[in-house]
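Accompanying notes for the structure given below.
Only one protein chain is missing; all other protein chains are in place.
Now for subunit A:
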């Protein structure tokens, strides 16, 4: 039982990284909204960059999630 409890705790600790990812994704989209508000004509260019940044940041979240899954299910 101790191992199962430790696994659950470990998985919970592993996803603390998501706090940083949340801040990062929030930053990306706030910058995106800011830049589109300042220069609406640049929307298409900036949107692609924003989505790219979002995907790169989201990957960090998935690394953490993957570790949590590995702890839980293997």
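Here, contacts are C-beta pairs under 8 Å (C-beta built on N, C-alpha and C of every residue); 3 or more make two chains touch, one makes a residue touch a chain; residues count from 1.
The definition used in the following text is that contacts and distances are computed from a predicted model.
Asks: Missing chain's UniProt protein name, "ABC transporter permease", "Histidine kinase", "ATP synthase subunit a" or "Universal stress protein family protein"?
Replies: "ATP synthase subunit a"
Asks: Of the residues A:13, A:33 or A:66, I need the one that contacts the missing chain.
Replies: A:66
Asks: For subunit A, which residues reach the chain that was dropped from this view?
Replies: Where subunit A meets the chain not shown: residues 4, 8, 51-52, 55-56, 58-59, 62-63, 65-66, 69, 72-74.
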